[in-house]
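Heads up: the structure comes next, in structure tokens.
A single protein chain has been omitted from the complex, and every remaining protein chain is retained in its original position.
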Amino acid sequence: MTQSKYATDYSAAEQMVVSAARQIEGNDVVYVGVGLPMQAGVLAKNLHAPNSTIVIENGIVRASIFPIPRATDNLHSQSYAEQLSGLFYVMCLAQAGYINTGFLGAGQIDRYGNCNDTAVGDYRNPIHRWQGSGGGNDVMSFCGRTIIILEQTKRRFLEKVDFNTCPGYLDGKPGRREEIGLPPNTGPAVVITDLATYCFEDGEMTLKTVHTGCGVTLEKVKAEISWDVKVADDITDTEPPTEEELNVYHEKIEAVLRSYGPRPGAAPPSAQAQGNPR
Amino acid sequence: MTQSKYATDYSAAEQMVVSAARQIEGNDVVYVGVGLPMQAGVLAKNLHAPNSTIVIENGIVRASIFPIPRATDNLHSQSYAEQLSGLFYVMCLAQAGYINTGFLGAGQIDRYGNCNDTAVGDYRNPIHRWQGSGGGNDVMSFCGRTIIILEQTKRRFLEKVDFNTCPGYLDGKPGRREEIGLPPNTGPAVVITDLATYCFEDGEMTLKTVHTGCGVTLEKVKAEISWDVKVADDITDTEPPTEEELNVYHEKIEAVLRSYGPRPGAAPPSAQAQGNPR
Amino acid sequence: MNKITTMKEAISKNLKSGDLLFLGGAQHGAPSAAVHEIVRQKIDHLTVIALLSNTNLLIAEGLLDKLLTGFTVMEEKRSYVIRRAKAMNKLPIFEEYSHFGIALALFAGYMGLPFMPTKSQIGSDMPVYNENIKSIESPFGGGQIGVVKAFVPDVGILHVQRCDAEGNAQKWGTLGVDHEGINASKKIIISTEKIVDSGVIQRDPNRTIIPGFRVSAVVEQPWGAYPVHLAGCYTDGPNVFGAMANEEAYDIYMQEAVYGVKDWNEYLANLKAKNGEDFFDKIKIQNPAMSEPVITGY
Partner (left out) sequence: MNKITTMKEAISKNLKSGDLLFLGGAQHGAPSAAVHEIVRQKIDHLTVIALLSNTNLLIAEGLLDKLLTGFTVMEEKRSYVIRRAKAMNKLPIFEEYSHFGIALALFAGYMGLPFMPTKSQIGSDMPVYNENIKSIESPFGGGQIGVVKAFVPDVGILHVQRCDAEGNAQKWGTLGVDHEGINASKKIIISTEKIVDSGVIQRDPNRTIIPGFRVSAVVEQPWGAYPVHLAGCYTDGPNVFGAMANEEAYDIYMQEAVYGVKDWNEYLANLKAKNGEDFFDKIKIQNPAMSEPVITGY
């Protein structure tokens, strides 16, 4: 990343994917879901993390590079993988602690990193329904560090989620995850939005960097959070994308996705809206 | 079997294998272990039960005929199988109720069909050690009907086994298997020895036929049982092998096993002694 | 035993109203032809277990009492399918698990066990609303552990690349929850791109996903997963799911693919007639990779 100078003209979406991709390093074993998580994984493989292993829910484990698929499973993400099996195998790798990094989207997130991909309002009589956990709960339950990528609005960033689909640090008390039976040394580690990035300090979401390069201010960030968010002592500007990162993003992600045309397949056109995870 | 007349000159060992093979019919799915069980399975496939499916512990499911292997797993029993997997898969088939017939050997057997393949005397300080359960416990726990083949001596046929390796009807009280968590409609169904065959009536081993054709008498049979064995109302002579059965046995079993020469492989030469199951 | 039959017979003889049905082919090789035949026969009051497999038609036609699911569109604002089912007062109950939860419930069925332990789902609110997921004290110490209750489908349907007449079926590529789902099912229908000689199976027995003795019916159905991709065969077809967008498009689709044709083959023939002889050639794989043969024998 130091070999290329920073870009000056880029979107918040590009910042999100680039920031997410940078979370993948060295020999990381990374679970990626549909959308921005998949983009981050493919970008990292093409940039600074060629030795990382990408794991895709439907049974794909691959060390070799691959073109970004339209969703997660297609003939491109399957073909020439090092291993194909099924969801059970992949989730056992995770449950046994062998997937150190997970990427998720989310409908809502709260102060302690709990995510809601299920229902807005009461579960029995919801104001809005998302599609549900998919593999999201499993990833957040199992992975060493989970990185959540979502658009930031006040309605999505709540003191407490309406429904806890993917467990963060629960009520924030130390050791709560282990107490209820989740594996030790797991949980959300980073949140990346179109405005900022966050880490977790003592289980609480903590503002770490602001996308000032996209014109975002601290005030704007705080305005889109429902609680009085904790701010890191060393809060700083988000590191912008480099020109190299953007070039690779345009070539390997944007152009390839565009070449697929309108998405056919498993769900109606609107199904992937609202930053829904899988 | 009716197309061929009965043989007049045959051994008790031949009677055992033939009687065992006759327990396999139609589309039976049959688990066979090493030794006489495997011989019975291969004999049945070559005779009256070509549509039966043979299941072998190490992961073999086969509908197609195969030459008798030296033990259970070799290149002959593997090659051209319809399915190869591992022990887990095969035992799940059994646990889920899809293997209707199992064949076992045994070190000791008792009045209620419990088998000992573990230790003679006290487990902690045994007079004699067998090799242990192997898959025997699993088969007897899971299969619809289990057929036990062993040499009959008073020391092997006990009121109560020294160690219960493979559960029969436990203490003989109705419903005891289900009560402790074994699947319903399972358990030992037939015992075949070098002297006689037995069925189970209300969970108790019951003398059904005597190998009179081998010169065995009812007195001899009773002399080699440690308890006062129940005798079936319709006790009869064991149906002798037919000439056809014996011919196929000699050609497909005896001759093939002889052609292998001394057994190499997984255990010292004496390991298979004592009619040990696997 | 030869088990080859037609899709019509395979469905009518094995699936009945009220059954618990497993549909394989999560995201890869869905049993599309079979699902359309179920709709054609209007087999109703089904409970379906399917992971990202297309259940839109079954919901829209009001054939489902319940869907056991990890991820599905339930928002009527976003789905004509949901609106349609609701208007008929036939919206199924959605019983929600995580994806691994679905896999585990099927795995328990495959294993012949009443449940499977897991560390998933217990950290969420799912167990509050789903009594088939709960926590117990781990039997060897170490605190709490989750458990998920078994699914044992009455009928399982899987579409594969190759299968012999006896039902020894082989699928490759991603397997989703195919292995545990089909093995958990009591009655099994295999739909296959191609019926192959048993020798093909026997020379690669490690690839058999279900052995013949477990299978009730075998149906040869080329393009049986269309418009979903199938490894070694074809990539995704054009977006027919746009057909689920509104009543008009839906009705046209149903006429074309279900009620106006006697079977899948007639639908395929009509697609060709309408879109050109090369319609299917365009989605056939273009850059095939052949596996190195493995050797067995003695």
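Every chain is named by a letter (A, B and C) in the order it is written, and numbering of its residues begins at 1.
One rule holds for everything that comes next: contacts are C-beta pairs under 8 Å (C-beta built on N, C-alpha and C of every residue); 3 or more make two chains touch, one makes a residue touch a chain.
From a predicted model like this one, the values you see are computed outputs, not experimental measurements.
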Touching residue (missing chain; options B:59, B:102, B:213 or B:240): B:59
From B:167, B:213 or B:241, residue that would touch the chain that is not displayed: B:167
Absent-chain contact - pick from B:15, B:52, B:108 or B:141: B:141
Given B:4, B:51 or B:74, the one touching the chain that is not displayed: B:74
Residue numbers in subunit A that touch the chain omitted from display: 27, 29, 51, 53, 61, 63-64, 74-76, 78-85, 92, 94-98, 142, 183
Hidden partner interface residues of subunit C, rising order: 112-119, 132, 134, 136, 138-140, 142, 145, 147, 149, 161, 172-173, 175, 196, 200, 202-204, 206-207, 231-233, 235, 285-298
Touch list for subunit B against the chain that is not drawn: 57-60, 70-75, 78-80, 84-88, 91, 95, 118, 123-124, 128-138, 140-142, 163-167, 170, 177-183, 262-271, 273, 278
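Convention: only the chains that are shown with their structure count from here on.
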Graph class of chain-chain contacts, one of line, ring, star, complete, other: line
Central chain (distance from its CA mean to the mean of all protein CA atoms): C
Reference subunit C; chain at largest CA-centroid distance: B
CA centroid of subunit B to CA centroid of subunit C, Å: 40
Mean-CA-position distance for subunit C and subunit A (Å): 28
Centroid spacing, where centroids are CA-atom means, of subunit A and subunit B in whole angstrom: 57
Touching two or more other chains - residue numbers and ranges from subunit C: none
Residues of subunit A engaged with two or more neighbouring chains: none
